[in-house]
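In this view, the complex is presented without one of its protein chains, the others remaining in place.
The first chain written gets the first letter, and so on, giving A, B and C; residue counts start at 1 in each chain.
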Amino acid sequence: MALFVEKTTSGREYKVKDMSQADFGRLEIELAEVEMPGLMSCRTEFGPSQPFKGAKITGSLHMTIQTAVLIETLTALGAEVRWCSCNIFSTQDHAAAAIARDSAAVFAWKGETLQEYWWCTERALDWGPGGGPDLIVDDGGDATLLIHEGVKAEEEYEKTGKVPDPNSTDNAEFQIVLTIIRDGLKSDPKKYTRMKKRLVGVSEETTTGVKRLYQMQANGTLLFPAINVNDSVTKSKFDNLYGCRHSLPDGLMRATDVMIAGKVAVVAGYGDVGKGCAAALKQAGARVIVTEIDPICALQALMEGLQVLTLEDVVSEADIFVTTTGNKDIIMVDHMKKMKNNAIVCNIGHFDNEIDMHGLETYPGVKRITIKPQTDRWVFPETKSGIIVLAEGRLMNLGCATGHPSFVMSCSFTNQVIAQLELWNERKTGKYEKKVYVLPKHLDEKVAALHLGKLGAKLTKLSKDQADYISVPVEGPYKPPHYRY
Amino acid sequence: MALFVEKTTSGREYKVKDMSQADFGRLEIELAEVEMPGLMSCRTEFGPSQPFKGAKITGSLHMTIQTAVLIETLTALGAEVRWCSCNIFSTQDHAAAAIARDSAAVFAWKGETLQEYWWCTERALDWGPGGGPDLIVDDGGDATLLIHEGVKAEEEYEKTGKVPDPNSTDNAEFQIVLTIIRDGLKSDPKKYTRMKKRLVGVSEETTTGVKRLYQMQANGTLLFPAINVNDSVTKSKFDNLYGCRHSLPDGLMRATDVMIAGKVAVVAGYGDVGKGCAAALKQAGARVIVTEIDPICALQALMEGLQVLTLEDVVSEADIFVTTTGNKDIIMVDHMKKMKNNAIVCNIGHFDNEIDMHGLETYPGVKRITIKPQTDRWVFPETKSGIIVLAEGRLMNLGCATGHPSFVMSCSFTNQVIAQLELWNERKTGKYEKKVYVLPKHLDEKVAALHLGKLGAKLTKLSKDQADYISVPVEGPYKPPHYRY
Amino acid sequence: MALFVEKTTSGREYKVKDMSQADFGRLEIELAEVEMPGLMSCRTEFGPSQPFKGAKITGSLHMTIQTAVLIETLTALGAEVRWCSCNIFSTQDHAAAAIARDSAAVFAWKGETLQEYWWCTERALDWGPGGGPDLIVDDGGDATLLIHEGVKAEEEYEKTGKVPDPNSTDNAEFQIVLTIIRDGLKSDPKKYTRMKKRLVGVSEETTTGVKRLYQMQANGTLLFPAINVNDSVTKSKFDNLYGCRHSLPDGLMRATDVMIAGKVAVVAGYGDVGKGCAAALKQAGARVIVTEIDPICALQALMEGLQVLTLEDVVSEADIFVTTTGNKDIIMVDHMKKMKNNAIVCNIGHFDNEIDMHGLETYPGVKRITIKPQTDRWVFPETKSGIIVLAEGRLMNLGCATGHPSFVMSCSFTNQVIAQLELWNERKTGKYEKKVYVLPKHLDEKVAALHLGKLGAKLTKLSKDQADYISVPVEGPYKPPHYRY
Partner (left out) sequence: MALFVEKTTSGREYKVKDMSQADFGRLEIELAEVEMPGLMSCRTEFGPSQPFKGAKITGSLHMTIQTAVLIETLTALGAEVRWCSCNIFSTQDHAAAAIARDSAAVFAWKGETLQEYWWCTERALDWGPGGGPDLIVDDGGDATLLIHEGVKAEEEYEKTGKVPDPNSTDNAEFQIVLTIIRDGLKSDPKKYTRMKKRLVGVSEETTTGVKRLYQMQANGTLLFPAINVNDSVTKSKFDNLYGCRHSLPDGLMRATDVMIAGKVAVVAGYGDVGKGCAAALKQAGARVIVTEIDPICALQALMEGLQVLTLEDVVSEADIFVTTTGNKDIIMVDHMKKMKNNAIVCNIGHFDNEIDMHGLETYPGVKRITIKPQTDRWVFPETKSGIIVLAEGRLMNLGCATGHPSFVMSCSFTNQVIAQLELWNERKTGKYEKKVYVLPKHLDEKVAALHLGKLGAKLTKLSKDQADYISVPVEGPYKPPHYRY
């Protein structure tokens, strides 16, 4: 796409694929609202007092229908919002169109190039002369990364006059990041420094981004407070587990229509995401083999009747491979060469480096046949045998299907709203330092409670006597912080 | 669409949505071939001898990718083929295009009107001056019905000069059938009679069509031999059960993206289709309630931990309703009025009369909001509450997703190929009278055996001594006819 | 035990282990009655008219608590009853005691020798001077066998004066049968012939006995009518499947206390019994591998995510082996030698020849260590490695636990009561010839219906219009005879 910003009649900026899909997006947003009781409760509870009045929020998070309900919850609470996606394939264009038309500045479309991706991220952070953002909603940490790298470069530039050199790295994507920063430096050598100063904090959505934050905290380089939303129980034990249990088979079926029953499936990693994937595949009738580095998670897999082996043991007999590790270099091109014809290879971890796409793309004589968008058959010259790679190694549930369903995202996103409120409300109290925090247990329990009614559940109430017996308040929180659920 | 027949450069007739999708269709057909070992084995085993040389086969069966592999198996064995779909929403347009371009005369597109549907059926039966078909592959029995009604009308016309009166029936679809027959009578008053005379037989795919055939056999009105493919074990206990277990959640997810976990789902009917649906919903985390008329099936549901109640008991608390009964008038508009807002209502039984679409469409003041094709929200005027109806009450797995996956359809369709071969090979021996037959057990076992290798299975072999001990041949068949599996 | 008949104060004969357990037996019988609604309904419906008045019924069927409720249902309907078990380990001594004291002549105890077993069978058939039995309830066909062999010997004796020669067979158990017949011949050379003449018929409980009956029918040697209760849907698809799903893990746990989760379990045979066993093991967290000869059953196993291999493939890596085939020579001593230390080997098929106990017992230098009754560790001299064999290779669920639970046996035994009533009521009408019959569908459905209320289920009722549409009576039966459920 030609990279220029467009404007709505009301003057709000945007760049989306097709504004004519806005009506369709609106209809699906309305359906999603019924499935997202946590967010709708936030609108009811906090909307009248407009707590985000004056707050400018930038989000970098998959621009889906569910995210649309999140965005409109933030605006319903008074915020001004700019948004980009955190993955080049995850945007639902009708969702982007509806939000761009009705509610917030959106820069996102399905199938961005990496160049376009970072342009969009820059736009979402670009609040113009008035400055901003005040708050960031991040997923994977790319918005946070850009600011941190920007500040680093500006400091270096101020001290030494040196600008970042994109050729200093092999990583193609990081070259783009450095180029963007370099190109901006001369026109405005204090842009990211101003951002950093204004920023109240970030709330981070996912395991990968959280890991980055803890590393920065450990290194002492974290520039603003961060709330780790991922480790709310109602996030990591829900969206990661139940969300993937839903969206992995959804992605497999939409991309390949392959029968899962009877197949041998390998799930690399048995964390929350891997547990959800393995459960879904097993329930669909596959025979599931898990690979793990962690003996505890491996023993959990065994207790569920799953086999635990290494990838090498099974690479030539399995039909479906799913990476969920959050690590890199899990399935290499040498593995792929040994796979059965039409073996399916996909990733549901945050980043696209679990599968060696670079090795595959540069394999001499390999042939890529695009069956349909996000579904490619790669044929090796020696064997004429092909493998099917989904979403080019990126998050297959967002690339090939529509991501996690609304209900479970309502849990995650209610945590986001609460985290953003917490950061904003405490912006002047000094409660949050430049560290990583998790939300307190009672808020976690509240998020869950907001989702019970929709499913017809009734909670039992503790008597005072019982509460005293187990040493908890009658209204909770009911568990110690280390409780594992 | 304008209803005129088109021709390929080679002169073969067709009518499809978009011939430019043929390449895409071809790619998916090639993927499906790898998943359909039974059909590919038929090509290997029978292809060289061209057993269908000279046979003209008309098919009326969902025009999907899997059916494309069936059609090209029939042509690989020497047959000439004309095809239509047996459902207005089930055609995959890229499959139709690929077959029309490369292999057979196809008349089918997704989203036919009923008028168009019966025009397509007529075309598939219209072999021109040379006459035909010799064989029919039927699904639901509409091709068979048209010939039977045609013959009846021609006999009446010959005797009394009377033509069928479309106004003699309330059923809108049957009015169309009578109109077609009436309109054809004058120009060619012996068309269906000639067809009947030539016809070697029909092989019928599904429960509903089989029921019609047995009724005709009982009434003595069946005009040619029929093989009941549905009741091959490798069909009804596989495609109905495992196929629906796969395609029901697939349809739900593509149509609505709704989270199944935590929901209350009602499955009406606990036959093979209902068992597959209930298993899929339970495994996805729904709480499943079954409705049944048959106490044995009800007791089976209970043994799986499912609740068995009547629709009236649960209509206002469930989130998802699926009809699988093969009967009519299961969910009426009065039920729908009582449902929760955005309850999902869908059917996976063959015909569209399980859900009272007529009652819904004619409900005073009801408002239909099409979210996307095959996904409609219907809002009742009194409550402003809406329900979501999939595929207009027709087969939701074909209307909203892509039907059953290739592997399980390979079982069903290998039975079809074997049945067609059997009818054709015995066409002059008198083996088959005007009755309904099932395939012998050893062929059923053969179909299964052809599908084991793909899944890495190894069978145990009986010793002669063991075979004698249980009184079966070493090579099978291993079970008595009444065995239930 | 010393083999002499004892008598109650009322003069009824019996031989049980310990009459002092009668009170305990009575308490458990009362519990079981609440779980057996089908049998209790028979008492309510038929008790007042005393349909079995004058009928003498011999039963040869595991003498358990559940069977006690069956026996007392027969007596509540007017019958006089004599009973033995059909397995040397399956008797529950407290059940035997309660029935012997209160209701019927019982000859059965847990841990009979084969000699004792056949003595008990003879006693159960010995109605004294008045003659009898009129009816037989058989399980596995041993009572039926004894009469058939007896008649054969008496006919030979009458013709030629020759008596059976026990040495004419290698089979140790059949030698005992021949000895019994031989020893009785001289004192009463017409005993079995008189029995045969009087006998109205037999109702047979299980797959193995049914197979014998069909063989006799095919050979023309069947001496009286037989009803195949096993193939009632409410028997073979319930007791075989759901009964074993319950009682297999029960037997494993009571015998070995071994953790099932994480283990590799091999199930030989995937019929109804194998399906129940595999489901139970999978659900308990084992990784299950199936061995099969029948490709259809093998494909069913694959569709449930189970691996299908041969015993040879897995013999040295599995932890638990279960035979369910109904065939012989499944696990041979050469297999057992290759197993892991403390691998568990057990059988849940009717006869004890699935596991090569003879080969094991006679293996040179093998050492048997009895952990507790029915749980033996057999140590091979070469490896010092041992395997654990349950119930000496006999039905492990009855030898190591208490067999199937009451509720599912209520289904099976209600079929028995109905079959016995049918034979008795039609004894003078000639309805039943010397053939094998199954109960009509409407009675099968009735059995199921009697069990729904207890589980809180509510059936849906067909309207007349719906019934006509699918061509069934409003009250059922709802399915054609070939329907597989």
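For this structure, a couple of remarks:
Operating definition for what follows: contacts are C-beta pairs under 8 Å (C-beta built on N, C-alpha and C of every residue); 3 or more make two chains touch, one makes a residue touch a chain.
Here the structure is a predicted model, which means the values were calculated and not measured.
Touch with the chain that is not drawn comes from one residue among C:L31, C:A172 or C:M332, which is C:L31. For the chain missing from the display, the contacting residue among A:T179, A:N327, A:N341 or A:S385 is A:N327, taking the whole complex into account.
Residue in contact with the omitted chain (choice from A:D18, A:D183 or A:D294): A:D294.
Note on the undisplayed chain: of the listed residues A:G359, A:P440 or A:G476, the one touching it is A:G476.
Against the chain not displayed here, chain C makes contact via residues 24, 27-28, 31-32, 34-35, 65, 242, 245-246, 249-250, 253-254, 256-264, 283-285, 317, 341-342, 369, 371-372, 377, 388, 401-402, 405-408, 455-456. Across the interface with the omitted chain, chain A contributes residues 211, 214-215, 231, 233-234, 236-238, 242, 272, 291-300, 302-303, 307-311, 313, 326-329, 411, 438, 444-446, 448-449, 451-452, 455-463, 465-466, 469-471, 476, 478-482, 484-485. Within the entire complex, the positions of chain B that touch the omitted partner chain are 261-262, 282, 285-288, 299, 302-307.
Convention: only the chains that are shown with their structure count from here on.
Per-chain CA centroids place chain A at a distance of 41 Å from chain B.
Shared contact sites, meaning residues of chain B that touch two or more other chains, fall at 242, 455-456.
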